[in-house]
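Shown here: the complex without one of its protein chains, the others still in place.
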């Protein structure tokens, strides 16, 4: 099953917890065991998994700012001044996979699925795809 | 279905658009809904998804050069002088997953699947695996 979610981001750079949406799609797929893939459809966003503690949220953004600072003489900025957002997206990645067990994502205590807006605010969308394992393995 | 593609890279560092090959494998798999995984079989290459604009292509490589410069006193370089290529591969990753709908990869307008040669030129190969979701979800 594939489910598409739309979100309206509010800031230029923003980290949004999408764990509930992903868990909802997995529950709807009624898959006993399998894999879920979360995929963003944009080249200036990313998806990753980590803790959502407020200090850490600032630390993630500070590191991205350090590794790929905005408007640092990029070739792409002559066309569109968002090369840094593409570069940050390249470092973080466009997709994650998560194991599914008994209709739920198997996440550790502190793991949250995070959608990274890197060139907002905009309307964005991401997809959750769920595939099941063989029945005999239940 | 798993399909293997071979490519001959032409430069030491090169970013190659493999979207057409991946879409071809997905079409051949005749999967209505599911997940495709694109996987490189080498430790000095990577796969990622982003825009292929010519300025950006230079920016991606400049960032990799900055984060993992060549021959910067690496321990591995005493054996083989390509530690920087392994490090860049570690940062970018060996695989991506992409949702499949109606026999096609669901990609955003600017998204292209990019094979990164980081220690070429060489003959390289990558694999596309396609798995389907449950029928009842169509």
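When the chains are written out, they are named A and B in that same order, and each has its own residue count from 1.
Definition applied: contacts are C-beta pairs under 8 Å (C-beta built on N, C-alpha and C of every residue); 3 or more make two chains touch, one makes a residue touch a chain.
Worth saying up front: this structure is predicted, and the values here are computed from it rather than measured.
Although one chain is not drawn, the whole complex shows that of B:50, B:97 or B:111 it is B:97 that touches it.
Mapped onto chain B, the footprint of the missing chain covers residues 1-2, 29, 31, 35, 37, 39-43, 67-68, 74-79, 83, 86-87, 89-91, 93-95, 97, 127, 129-132. As for the chain not pictured, it touches chain A at residues 33-35, 48-51, 53-56, 58-60, 62-63, 67, 91-93, 96-101, 106-108, 110-111, 131-134, 137.
Criterion: only the chains that are shown with their structure count from here on.
If each chain is reduced to the centroid of its CA atoms, chain A and chain B end up 19 Å from each other.
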